[in-house]
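All protein chains but one are shown in place.
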Amino acid sequence: MRRTTVLLCTCGSTLLDKIDFDKVRNELSKKPLVSRVEVVDGLCKSSVVKNLSLKPSERIIVAACSSRFLEAVFKSLLSISNVEFVNIREQCAWACENKEDASLKTIRLLSGSINKVVRIGLPKSHEDLKIVREALVIGGGIAGVRCALDIADAGYRVYLVEKEPSLGGVMAQLDKTFPTLDCSICIEGPLLSETGRNKNIVIIPNSEVVSVRGMVGDFRVLVRVNPAYVDPEKCNGCGECANVCPVYQPNKYDVNLKPVKAIYCPFAQAVPLKYVINKDYCIECGLCMNACTRAAINLEDKPKMLELNVGAIVVAVGSDLFDPRLKPEYHYGEYDNVITNMEFERIICASGPTGGVLLRRDGKPAKRVAFIQCVGSRESGQGIEECSYYCCAASMKEARLILEHDREAKVFIFYNELRAFGKGWEDLLYRRCLEDGIVFIRSRPSEIKRSLNGNLIIVYEDTLTGKRGELEVDIVVLALGFKPSEKLAKLAAALGISVDDKGFIEEAHAKVKPLETRVRGIYVAGTCHGPRDIVESAVEGSAAAALVISLFRGESIKLPETAKILENKCTGCGRCILMCQYGAIIRDGEKIRVLESICNGCGACVSSCPQEAVVLGDWGIEQLAPQISGMLGD
Amino acid sequence: MKMFSIREENLKVFLRELSLKHVLIAPFKRDGYFEFDVLRNPDDFNVNYTNTRLSPKRFFMPQRQLVFKHYPRKGFTEELKENSSVVLFGIRPCDASALSVLDNVLLNPPHKDALYENRRKNAIVVSLSCTKPMTECFCNVFETGPIRGTGEDLTFTHTSKGFVVEARTQKGIAVIGEFGELFREADGEMLNEYNKLIREVLDEMGSRLKVDKTRLIGIEKEAGEEFFQLNAQRCIECSLCSFACPLCYCFETEDYWEKDSYVRFRGWDTCISPLFTKMASGLDPRVTKADRLCHRFCHKLSRIPLTFNAYGCVGCGRCVSLCPAGIDIREVLRKWG
Amino acid sequence: MSSPETELRRLARSLLEKKAVDLVIGYEKSEAGVRPCFISEPNEAERLVWNPDCRLSLVRYLRGFKEKRVGIIVKGCDGRAIVELIKENQLDRRSTFIIAVECNGVYKPVKYGSSKLGRQIAEYCEKCEVRISPIRDHLIKSDVKALERPSPKNDGEPLDWLSLFRKCLRCMACVRSCPFCYCTECSIEGFKPALVHKLVDPVELFTFHLTRALHMAGRCVECGACESSCPVEIPLTRLYHELNEWFREKYGYVPGVNLEQAPPPLVFKEGEKP
Partner (left out) sequence: MVVWKPKIIAFTCWCSSSGVDQAGFEGFKYPANVLTVRVPCSAIVNPSLVVKALQEGADAVLLTACKPVELRKIAPSRITEARVSLLRRLLNTVGVEEDRVRILWISSNEGGIFASEVSRIVEEVEKLGPLNLRGKMIEQP
């Protein structure tokens, strides 16, 4: 029979005048199943514990201070699983009025624990998970690229899945970055090519994640690689094919403002620098095939499915922007000169459709430009209710770019609250804007009208003065807020992670686990979990990489206790599914299954099962009911 | 044995006297039906009671009783408390006969059941004959009623002129002696009425069910019979038939520990339960419901008779009436008897 | 117009003849009243009866015939039980042919030693609002008028439940007759003596009945199978009804009336008053 030992700690003899240890020892010795009762001094000292010569098979009840202090001592010294901790210091000695009460309470609590510990089975053989030390980063924007590079630099293989033909994301489309007005692609370009060169990074462009199985340390990810119709192994990016291609298409990279051939490379700094064919426009004339000296083009290319086995996943897919058509009062898409800030970035960029000259659509130079802030953010109904973070700084940057190109230009910014909180935003952006004579008007304009000469008239009420006004300008730039796409929700569903009420990916905990999701081993970085700027996205990319690396550094993962379903008992009624707030229990055919990587171990399922077919550690009725009986049995 | 009589109005006096000297248990109405319990007020007793819904076996074989305690540092203590003498008044002859079968099974050396004996040895069983048997009753089949059973110390029979009292055992005679002033010898007129009553009631019951008991021994061979399969479909495996039965005596034990001792309890079990014959190895000689149902009838109608020379059924009709699924032992009797 | 019983027999016969079902579960006459019967031959259909003694819910028998196509005769409450069982993934709707019979209430059972005179409608039928199964393949209308329902009595008057529990024998008839007690290991049967011991300690009857009530809460369709099987006549349905009321008040959920309505998770939304 397994022995049951009770260890009573006097806490450096300080508890001797609070608890009558002799009485406790006598009472406990009378109990069935108790083989040994020891009163010792200082169980927190490892030498004291070692002297007790406890055996791994023993059931041990430790009556001492809070288990938060002692658990570690016992776990590190002994491989004993059946240890029950009873807090006789904080909960008895220190909380009771007198010695008699404290002793009685000690006896009662211990009687309960004795009853409980004998109901705990033999130590379970804890099978640790082996980790696949390879990571998947979904999304090749700045967050994803930064993350992939950091993981790769630590020596682990990274798969970088990007839905577009090239890495780069939004940052690659920007002209300059705020607040320093550095050239955007000049900063990102080197990072991209470093990523392309890195031996540990496998870039998978034109691809999307379809489904994920498995759990932390061992995910199986199914990726669909869409056809590029050009073999990337053979293509050397010479561009001969594009030269002969007779068809033009709008370039997505240039926000559809500049034409490009149907076989194209999105931009000069693209990584990988390979050509692809847009089948929506290709007429399959075959000219490119003739031109290609390396026979890289295959018009019959089919989508391929790829299964990746990775230990961790970082989601850095970014976010969409608000669709300004939803605000009819601004007439976007109807009035040519109402443009979005992304379109503005391409127009003002030297490599853009106008070669960097700000022109109206009718070709006249734009002399008066207005920015309208918070389009699709900070309002209920359309868009998102929160601040989109980047747009005040972005519009101020863009305003200054206009003045850099044309000192005579007049720029107006319609704002609600100007938020210039980042490093250098106040001095390098806002102050300089004021110095440059950019006009800030506190207003959310009610309408944009068009005059006969094609000029735009902004109708607004200045909320500082209360005066209504109309302002005639050449171009209106709408500063769009973030808006998570439906695609993001689909991806989240495939990954098993949750999205918040705005549609962004939800963190495991907003404060202390900001980059972890509800699925262990899946992390999030960048704008897909809320509005951010480039800096924050890069920070999060690096931070997520650090989490992945620390996961990979460990030998194996100690999973927290999760619920388990006893299949021979389970009837499949599904009450546990109904109860689980984490969505960690699913119906899998006839069976019910716990997704261990999602389970948080709260036990709502355990108590919902009428026949205790769900178990979680030693917290079932089988253990707790005897514990209560023991406590009350006097 | 000798026949006595007691006047109707003296019955209450007798009961009051009895309750002063003994623990008097008698049926009285509670929540709409009659149940045995300690009779504190003799006025609660109604001569025209119908038989109790639950059998009186629980006074000798409680549903759960302590067998022993074991203290870690002291050893065993057997829990045989001396019981004060119990008088079970107003038991029906069928239930009294069931007690005699139980005596046969449980008090036969060498397998004497000390716990049963302890409760049974001082008990006095006084029956009151059924003059209006219920529709479920078939005690005539096993000759366990309706007027006289086999386990009583005294048999009271209600006639128009009072009660005819038959002393059946020495214990019974002693009771008559104890309360001599209330009893007198039965006169001829009363005995005539008594004998007529016996005939009438037996005739009435005999017309309901006639069984050739000698053939019942053969049921065992019919175990695979469709009859049991059909009834097994119906059976919901509650243990009501066994719990209500006045002589189902199967028990099980349960050991556990309490505050300062290990304890063993024993209590009623039922062969209808799928766990009854299930062994730790997983082997179960009676896997199907039909097996178990057949076993129940075989045991009562063929095995107990072969071993103890008495039938395991006394025809009280409780299982017939209470079974939620309408399984009826009378069908078995008709089919094989 | 033919009586429900005749219609029932005709339907059962044709179902069996057409081999639309393997088996019809219904009621037949027995010496002591009415009992469940299982009919697989067309000519046996004549045994079927329908009267106010057909009280035991037949739904609990369905789990014994998972592999077969079963025709089952259901009252309103039994139909509700089927609805709940489908929601709990215990029943294949496609292999069950539901013969709904309009129910006008059933009689309280006459048990050993109680008077047979003056048959009374069962108490739970007095409260019943669903007399026809909400889910059905065939409906048989009743030709008799509803049993007289005395105006609900005793409702305000609380019962002494503890003394009712005290009478309990723990024979498990309530559990065994219940359509919803399909657990492989009943937690209150005492296999693992954590909540209640195998041998009944009278004080544990409190835990036994309260646990059962908690397990029935929001599921019980108040068919009265437990109550009518109980040898000591504990009005369990009334207890479970009280908890169903809680579910109705908090979540607007009534078990068994709507197949589309998922059972509510036992959670209070933020701001809701417990």
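Order of writing sets the chain letters: A, B and C. Residues in each chain are counted from 1.
Throughout what follows, contacts are C-beta pairs under 8 Å (C-beta built on N, C-alpha and C of every residue); 3 or more make two chains touch, one makes a residue touch a chain.
The structure displayed is predicted, hence computed values, not measured ones.
In the full complex, the chain left out of view touches A, C. The residue touching the chain not shown here, chosen from C:Asn51, C:Ser142 or C:Thr207, is C:Thr207. Listed residues A:Cys96, A:Val225, A:Ile457 or A:Ile586: the one in touch with the omitted chain is A:Cys96. On the side of chain C, the interface with the absent chain consists of residues 158, 160-163, 165-166, 187, 195, 202-207, 209-211, 213-214, 217, 239, 242-243, 246, 250, 265-270, 274, using the contact rule stated above.
Not every partner is drawn; the one left out touches chain A at residues 66, 68, 87, 89-97, 101-102, 104-105, 108-109, 112, 500, 510, 561, 579, 581-582, 601-604, 606-607, 616-617, 619, 621, 624-625, 627-629, 631-633.
Rule of thumb we're sticking to: only the chains that are shown with their structure count from here on.
Under the stated contact rule, the graph of chain-to-chain touches is complete, every pair of chains being in contact. The innermost chain, defined by the distance from its C-alpha mean to the mean of all protein C-alpha atoms, is C. Chain A and chain B have centres, each the mean of its CA atoms, that are 73 Å apart. Each chain gets one centre point, the mean of its Cα atoms, and the points for chain B and chain C are 32 Å apart.
Inter-chain centre distance (chain A to chain C, centres taken as mean C-alpha positions): 50 Å. Chain B has no residue in contact with two or more other chains.
Residues of chain A that touch chain C in their complex: 119, 568-569, 571-575, 578-579, 581, 587, 608, 610-613, 620-622, 625-626. Taken together, the chain B residues at the contact with chain A in this complex read 72-73, 257-262.
Interface residues of chain B facing chain C in the complex, by the touch rule stated above, are 31-34, 50-54, 63-64, 134-136, 230, 233-234, 236-240, 243-244, 252, 254, 256, 265-268, 275, 317-318, 320-322, 324-328, 330-331.
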